[in-house]
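Could you have a look at this structure, given as structure tokens, before my questions?
Only one protein chain is missing from this complex, and each of the others stays in its spot.
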Amino acid sequence: MIPVEYYLVVAGVMFGVGAIGFLLRRNLLVQLMCIELMLNSVNLTLVAFNRMRPDDHNGQMFAFFVIAVAAAEAAVGLAIGLAIYRLSRSVRSDEADLLKN
Amino acid sequence: MNGLGSLLFFGISALAALIGALFVVLATNPIRSAMALLLAIGGVTALFIGLDAHFLAAIELIVYAGAVVILFVFVIMLIGPDSTPPHDSKAMFSRTLAAVVFGMFALVTGFFMLRAGGGLHWFPPYRHDYGTIDTFGRELFTRGLVPFELTTALFVVAVVGALAVARGRHRSDAPSEGAKEQAP
Partner (left out) sequence: MELLSNIFPPQNFTLVAVILGLPALGAFVNGVFGKRLGKHAVRLMALSAIGGSFLASLIAFAMLVSFGRAAHGEHGAQAGVQVIERLKFTAWHWFDVSTNGGFGSAPIEVAFTIDRLSSVMMLIITGVGFLIHLYATAYMWDDQRPDGGFHRFFAYLNLFCFAMLVLVMGSSLPLLFVGWEGVGLCSYLLIGFWYSDDANAAAGKKAFIANRIGDFGLLVAMGLLVSYGGALDWEGIGSGAGSLLQRVQVWPIGHAPTTGVAGWVVSHVPFLFQSFNPTVATVVGLCLFLGCAGKSAQIPLYVWLPDAMAGPTPVSALIHAATMVTAGVYLVCRLWFVFLLSPVVMATVATIGVLTAFFAATIGLAQTDIKKVLAYSTVSQLGFMFLGVGVGAFSAGFFHVFTHAFFKACLFLGAGSVIHAMHAGIHDTTASQDMRNMGGLRKWLPTTYLTFFASCLAIGGFPLTSGFFSKDEILYRTYVTHISAASAEKGLTRWEAPTWFGPMLYWVGILAATMTAFYMFRALFLTFWGDFRGWELAKSGAKTKHGDGKTDKHEAAKHDAAHDHAKHDAHGHEPHGPMAAPHESPWAMTVPLFVLAAFALVGGVFNPGLFSKEPGMEHWLLPFFQASEEYVKVKDGAPSAMMLALPGVMAFVVGAGGAFFVYVMSKGEPARVFTEKIPGLYRLVLDKWRVDEFYENTIIGMVESLAETAVVIDKWLIDGIIARLTALVVAAFGTVLRAFQTGVVHVYAAAMVVGIAVFGWFFVWQPQAGATVREQSSGKYVVEASPGLGYKFRWHSKTPDQPDSEAFTGRRTVEVDVSPGETKLVKLDVKNAFDRTTTSTVVVTRPSPSPAGSAQPPVMKGSIR
């Protein structure tokens, strides 16, 4: 079958891609998508480990709640993005520096 | 399923996830990024199925692909595709530095992990009551009841917050579409 390490590698690479994408991309929406990527990778890790110990569903439950919270957070983040867009007609996150200093 | 089939299945879904992730980061058009995210989520869903987490795969698809990505698409449509030029950024230095640091750290960690070795670990055999709605639901509503209810409260907060943030100064604006959410 498939060893658990394969899944972990996939998750790890996805996480890395998401993290670096978050750091390098300036579009706020794309940054949010990268966050979703990272969350998904974490979910994958959790479910993989849970499959290692199938006595209980702890990992899956945790992943469940991560999905839920991620959805809520995406909603709020998009609302913020809309507000910023309305404020400055741009979703470039490096221009949103009103809190500077 | 036999070994090769599952390996193939794994390979395709992993590839989908990784390519999707890559294109999320690399695409200039945000719509393309959203589509790539969809692909990545599809890949993750398939990976979940491979891990016998059926219920969770369904949830992932419904919530992420069916709601979150749709939401992203809506907002992108509202804002308008914005191609970002690759240069003239503030704080490019620190971001690049951070990306480099992160990359190196990840590589180092991966290296040590591989060296730690201990061989590959295999999953225990399939159990028929693992990952099903029945079992999962049972556990969710007994052991996970408190977090479940708290998540409900979290949704209320998120709804109110999204409403408050997106409402802005113009009362005439309709509340933003990003307020609707369906509880799983």
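Letters A and B name the chains as they come in the text, with residue numbers starting at 1 for each one.
In this text, a contact is a pair of C-beta atoms (placed from the backbone, for glycine too) under 8 Å apart; a residue touches a chain by one contact, two chains touch by 3 or more.
Here the structure is a predicted model, which is why all the values come from computation and not from measurement.
Engineer: Considering the complete complex, identify which of B:Leu15, B:Met77, B:Val108 or B:Val160 is in touch with the unshown chain.
Structural biologist: B:Val108
Engineer: Using the touch definition from the top, which of A:Tyr7, A:Phe22 or A:Phe62 touches the missing chain?
Structural biologist: Here the residue in touch with the unshown chain is A:Phe22.
Engineer: Please output the residues of chain A touching the missing chain, sorted low to high.
Structural biologist: 19, 22-23, 26, 31, 93-94, 96-101
Engineer: On chain B, where is the contact patch with the chain that was removed from view?
Structural biologist: 90-91, 94-95, 97-99, 101-102, 105, 108-109, 112-113, 115-117
In this text, only the chains that are shown with their structure count from here on.
Engineer: For a test of understanding, state which residues of chain B touch chain A in their complex under the given definition.
Structural biologist: Interface residues on chain B, with respect to chain A: 3, 6-7, 10, 14, 17-18, 21-22, 24-25, 30, 33-34, 37, 40-41, 44, 47-48, 50-53, 55-56, 59-60, 63-64, 67-68, 71-72, 75-76, 78-79, 82, 84, 89-91, 95-96, 98-99, 102-103, 106, 110, 120-124, 127, 130-131, 135-136, 139-140, 143-144, 147-148, 151, 154-155, 158-159, 161-163, 165-166, 168, 176, 178-179, 181, 183-184.
Engineer: Give every residue of chain A touching chain B within the complex, in rising order.
Structural biologist: 1-7, 10, 12-14, 16-21, 23-27, 29-30, 32-34, 36-37, 40, 43-44, 47-48, 50-54, 56-57, 60-61, 63-65, 67-76, 78-83, 85-86, 90-92, 94-95, 97
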